[in-house]
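With one protein chain withheld, the remaining protein chains of the complex are depicted in position.
To keep things simple, chains are lettered A, B, C, D and E as they appear, and every chain counts its residues starting from 1.
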Amino acid sequence: MKLITDAFEGDRLIGFFLIKDLQQKIAANGSEYFDLVLGDSSGTISAKLWDITDEHKETYAVKKIAKVDGIVTLFRNQKQLQIQRIRLSLPEDDIEIQSLVQKSDVSREELWQELRMFLEEIYSPTLNKLVKTILISKETRDALTTLPAGMKMHHAYYAGLLEHIVTLMQSAMQLFPIYPQLNKDLVLATCLLHDIGKTKELSDPISPEYTTEGELVGHIVLGIELINEAAREVGIPSHDEELLALKHCILSHHGDVDLGFGSAISGKLPEAIFFHYLDQIDAKLNAMKMSFKGNSEEWVYSPMLKRKIRNLNRE
Amino acid sequence: MKLITDAFEGDRLIGFFLIKDLQQKIAANGSEYFDLVLGDSSGTISAKLWDITDEHKETYAVKKIAKVDGIVTLFRNQKQLQIQRIRLSLPEDDIEIQSLVQKSDVSREELWQELRMFLEEIYSPTLNKLVKTILISKETRDALTTLPAGMKMHHAYYAGLLEHIVTLMQSAMQLFPIYPQLNKDLVLATCLLHDIGKTKELSDPISPEYTTEGELVGHIVLGIELINEAAREVGIPSHDEELLALKHCILSHHGDVDLGFGSAISGKLPEAIFFHYLDQIDAKLNAMKMSFKGNSEEWVYSPMLKRKIRNLNRE
Amino acid sequence: MKLITDAFEGDRLIGFFLIKDLQQKIAANGSEYFDLVLGDSSGTISAKLWDITDEHKETYAVKKIAKVDGIVTLFRNQKQLQIQRIRLSLPEDDIEIQSLVQKSDVSREELWQELRMFLEEIYSPTLNKLVKTILISKETRDALTTLPAGMKMHHAYYAGLLEHIVTLMQSAMQLFPIYPQLNKDLVLATCLLHDIGKTKELSDPISPEYTTEGELVGHIVLGIELINEAAREVGIPSHDEELLALKHCILSHHGDVDLGFGSAISGKLPEAIFFHYLDQIDAKLNAMKMSFKGNSEEWVYSPMLKRKIRNLNRE
Amino acid sequence: MKLITDAFEGDRLIGFFLIKDLQQKIAANGSEYFDLVLGDSSGTISAKLWDITDEHKETYAVKKIAKVDGIVTLFRNQKQLQIQRIRLSLPEDDIEIQSLVQKSDVSREELWQELRMFLEEIYSPTLNKLVKTILISKETRDALTTLPAGMKMHHAYYAGLLEHIVTLMQSAMQLFPIYPQLNKDLVLATCLLHDIGKTKELSDPISPEYTTEGELVGHIVLGIELINEAAREVGIPSHDEELLALKHCILSHHGDVDLGFGSAISGKLPEAIFFHYLDQIDAKLNAMKMSFKGNSEEWVYSPMLKRKIRNLNRE
Amino acid sequence: MKLITDAFEGDRLIGFFLIKDLQQKIAANGSEYFDLVLGDSSGTISAKLWDITDEHKETYAVKKIAKVDGIVTLFRNQKQLQIQRIRLSLPEDDIEIQSLVQKSDVSREELWQELRMFLEEIYSPTLNKLVKTILISKETRDALTTLPAGMKMHHAYYAGLLEHIVTLMQSAMQLFPIYPQLNKDLVLATCLLHDIGKTKELSDPISPEYTTEGELVGHIVLGIELINEAAREVGIPSHDEELLALKHCILSHHGDVDLGFGSAISGKLPEAIFFHYLDQIDAKLNAMKMSFKGNSEEWVYSPMLKRKIRNLNRE
Partner (left out) sequence: MKLITDAFEGDRLIGFFLIKDLQQKIAANGSEYFDLVLGDSSGTISAKLWDITDEHKETYAVKKIAKVDGIVTLFRNQKQLQIQRIRLSLPEDDIEIQSLVQKSDVSREELWQELRMFLEEIYSPTLNKLVKTILISKETRDALTTLPAGMKMHHAYYAGLLEHIVTLMQSAMQLFPIYPQLNKDLVLATCLLHDIGKTKELSDPISPEYTTEGELVGHIVLGIELINEAAREVGIPSHDEELLALKHCILSHHGDVDLGFGSAISGKLPEAIFFHYLDQIDAKLNAMKMSFKGNSEEWVYSPMLKRKIRNLNRE
């Protein structure tokens, strides 16, 4: 079965897809149609289903799985699927939603093992205990290991957040020998927990939306709250120097306050400054990689950088 | 005894003063001197004590009270006291530090009574309980009712924070009939708690300095932490709509995130938008009033506005 | 007859509407259609009339009243009326344009009475005379009491400017006891006259456009010109302190110059600073209220704030 | 008699100077001294008079003329005069204040003749009449032909404003053949009147200060007021297209509103855009020329550009 | 044959046009169409060709010439051609691509003659030799005399860059008598070479695209490279003062670095400051002129200024 990123203009695409977005619209001739976003494990494609009926409207919805047969066309340089036949998947099709979701290259299990290994590199009893306490919660652990790192910008796929965290920990480990002045425990704990608030900001990993908490409090402060709860649980006093330093690194990880990207405080520790740039590297390189993926053009538009970027390594 | 704000160029000033700042310096001729800031209940004045000895160095320090005799001169349009005689205050002088600190015009007791009265206007059981729980702590209450609202910019005097809070509550109460769409309980709780984190950010009311927590976490998030603790104590669940709304108003009270003034989230509730501007009015009008105070000039420099401002009402 | 804000997806809407905008377009199938904005006393709705003829083109135009029968659909989460039948209103329909225009909640007459009452609170002979002289002109008075406060952002409805002014005066009156240092006469005159230049900037209250003066001079300076004319008429000298202060408050009411929002000078009087924020509160709270109106969603997009805002009070 | 700009480190400087600034200060050893700015026709120099007496304090003041004998030293790379002898000028010295003021290279009379000649190039009866009406006022004419163009930045010398205006008119005349689409009359009238409000913003040409009007209204709007008065006097209606265009060019001459340099409206006419840049060229080239003057260094600090600039043409 | 700028709503337009852009799209009814931009010597128009076939897709492409018959309609206030008949131009039509390209008002030959004349005004042997060496290259000369000055903003037509350069030289020559402190040779060489890098940044004059060099290096630094090559060729040492000054003027010609418009260094020479504003005048006045062209409206939207501008001189 051909995957979305392998299908090009003129190809016929038949298979099962997850409905990731569905908008009911009226064409200029007055007839109604669906404007859809379909997904499989390789990526997403926008699609049109023309001349829909009431039955269509009742049958299809976001998060349902459909079997689709259509032709790939180009619309404003984007691939678009013109659906010719569609039906809902049946129990006998035996399709699991998990198989239709874009994931990181490394398996979630491997990433999780790696994260656990890095955990053992946090020697500070305080920080080690704190991190483990947070990860003991099944709810947090499940969210942390399945959510994307964000809605659109970078690591925007199943378990993207976990991949982002593990990559940051790897990078940090690699750079510690070069910057021995850094407090290794503090940096690793920051890598692991900097976006922990996203487990409360985003609703679910398949088609995430912002929660009320996410909109009103934001993931940075939601993360601080999770940390405070864990600290209290294991008896770390609120004035503990390491706890304060960890919270500082998280509160400042969007860069200087006056840049207006949402840090609550400007970085005042080498670890905070270091982590901010490490996070930028990982977010932007991932965003660029995803923009290049399945794209054979020399120049590709990057939504994150808001400019065209160049793919030196395309085959 | 003449007060600082009543003394002008050429006047002799004799009295007891609190040493608010003391720097030991070397004059161009190699001799040592003190560069001081002295305070009484009316304000502060910079002062010089020339040709100091080792005894001077051992005797005088910040927060001590000294009896001083000197002449007021002008230096770059600022009053400066040339000290001619100085001694530490003695027990028999019977001078209390409280009597040498600048305070708001209204007494701390009256402000506190007024605050308690406004508390009864918070009818929401959740918010009422939350606020009262926070104020039950003697430590918090003492800090809240003695600290300045800030180091320099506005309400920078003993109990300035309390005055700021009470004034905001008064203003809000006055405007509720005009904007009935506002949730009164939410706005009043925001007035009361928006700067509650300053009770942990600033060290003490007489000569406040930033605490480690203040530098690393900042008063906005410190305030959220105090609120979370109180909520947990009285069993308000973390998803409670009113609790989230209150935290939102506090997290956004420095204005839109992209302005870069340190809000962690941009205001998304009418109450948040309303409170931000109310806070700006009170902060800036107080700063201008303090700049005008004891100044007979038509135009006065305002450190908060960074420009000259005009005193229409000087006598 | 159902009103626009009471009609939801799937409803049939029959009634008289004011044509507020009309664009002739060509559909992708080559046929022509009207893209309309229709209004009644409750608000506006976009509408489509498909397959139009030359007769349609000659018959319908902006500011005409039409009887319309159609079905409400949703297009990109906005309501859209699919017109099925349409005709111009006839004399025997006895529909007045006034009845199809969105207005403030309080009647224009009541607002005008209130404004006149506040006028008597301006005790300064100079400012009182000045304001009254400006309001004596029937042309100015008519414009001031019928225009919206702006094209789109806030109080964008019939007599919205008058409602904005009266609300500001009410707010100011409520806050005077709290900020006794403010010159009450100056603030009230500023409330009344701060947007007086809009009477020359906007062409008419029903479907306002910018005048040439409005585009080239702007309402702030047009307002200063109206004030200067009135001052000359009643013999207030151009150096009069109160006149200068009033002009200063108006010239600075868009905030500090370096923010780039069009103030000609940065505020240097407490009254100017105070008024700027008061104006912001009223503009933004009104804009949010209008965004919430007739919208049952929890989160609503606010064009003024350029973000989603939350409606705590929806039923 | 040696002029200020001809005196270098180590030189003795004897002559008559205008006291342009005088501050009484206290040295670190407790003795009092004057910190002065002295001026002659070539420029200004800072000066110190040590160990002053009460007689000194009563004798010397800003705008007085003094005969001074001193040695030029260098302080932070700036020339500074160490005064050894000083006395007030006497009637028999026969020194006129005019001879001690820095002026433009071209005489005020010649500049005035040139301005009058350009006036005849304004063929539009409306604009011609308007400009002449403004110049008929002796008060305005005197101010316009003696004031500096600003306090510090550019053309900051006697009749600098006149020189600035005439240079702009010359430049505009030179460029008209190249940009024939420009309305010549409009541009010339803008050159002449763009800073006319400075005649009310600045107090006097010898040691100018901001007037109350200048601080509260600003020279841009003060200029509009002068133009409106003249228009009314000669019966130009307020809706006159040329009058509106002229006011637009003046209101927008500080560049786009969102740059925050104080334009009340952004330029919407080619003449407005053209004039803004012409004004920038003249202001900045004059500022750089004045920074180079009397300075033999290769690199000179420019207060206007806030960076070091290079003098290619120094001898 | 009617030209594009002379055709208005409802007109029939028949003639030969250059296909400047061609996008294949799918209409809401599923049929395919071309979205085209057609050009002739007067300007460009967007056009639609409905219901295209495979033959259409194979026949038409960018840079081909087509004979078209269609009706002008209005779509969102922009003219749009509804194509009814179309065919490729045939050899016997004898249409040259040159005749279908928008050009400057003055002929390329005249502009070139004028440029050569100005060259003789560069008396500095170094700069004269440098400029001539660059212009000796046929490739550079051809590009310089045919390219637009930019893709869209200003002088965006055949030989627009040459016209821009010559106009700048004319303007500079006119202003030299007024600013004698300017180094004339340096300014003229800057006019000529400031955009010389565009000869490598843009691919071709008819339908220019950015080259890889253009995207990765940018025209400013590409220009510096061309100058360095020429300097080496004729033996001008890299430390030559005039060479450095020329490079400085080019590197700073987008204004101060901190404005973020791409200057590599902020202007530190009067010639650099002067040239920056001269360039701004010519770019913006040209952009406004092109926006007005063939537009009979009083107010026209300017893409360069991002606001509506006013045409005082329309007939």
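Rule of thumb we're sticking to: a contact is a pair of C-beta atoms (placed from the backbone, for glycine too) under 8 Å apart; a residue touches a chain by one contact, two chains touch by 3 or more.
What you are looking at is a predicted structure, and each value in this text was computed from that prediction instead of being measured.
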item: Contacts of the hidden chain among displayed chains; value: A, B, D, E
item: Touch with the omitted chain, as defined above, among A:Ile26, A:Leu119 or A:Ile273; value: A:Ile273
item: Full-complex contact with the absent chain, from A:Ser171, A:Thr211, A:Ser238 or A:Asn295; value: A:Ser171
item: Hidden-chain contact residue, picked from the options E:Lys20, E:Lys48, E:His155 or E:Lys268; value: E:Lys268
item: Interface residues of chain A (partner: the chain not displayed); value: 167, 170-171, 174-175, 177-179, 181-183, 186, 241, 245, 266-271, 273-274, 277-278, 280-281, 284-285, 288-289, 305, 307-310, 312-313
item: Where the missing chain touches chain E, by residue; value: 212-213, 215-218, 220-221, 224-225, 228, 238-239, 241, 244-245, 247-248, 251, 256-262, 264-265, 268-269
item: Residue numbers in chain B that touch the chain omitted from display; value: 23-30, 215-216
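Keep in mind that, in the parts below, only the chains that are shown with their structure count from here on.
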item: Label of the chain whose CA centroid is most distant from the centroid of chain D; value: A
item: Gap in Å, rounded to a whole number, between the CA centres of chain E and chain D; value: 40
item: Inter-centroid spacing, chain B versus chain A (mean Cα positions, whole Å); value: 44
item: CA centroid of chain A to CA centroid of chain D, Å; value: 60
item: Per-residue overlap in chain D, given as positions that touch at least 2 other chains; value: 215-216, 241, 245, 268-269
item: Graph class of chain-chain contacts, one of line, ring, star, complete, other; value: other
item: Chains grouped in pairs wherever the two touch, ordered by label; value: A-B, A-C, A-E, B-C, B-D, C-D, C-E, D-E
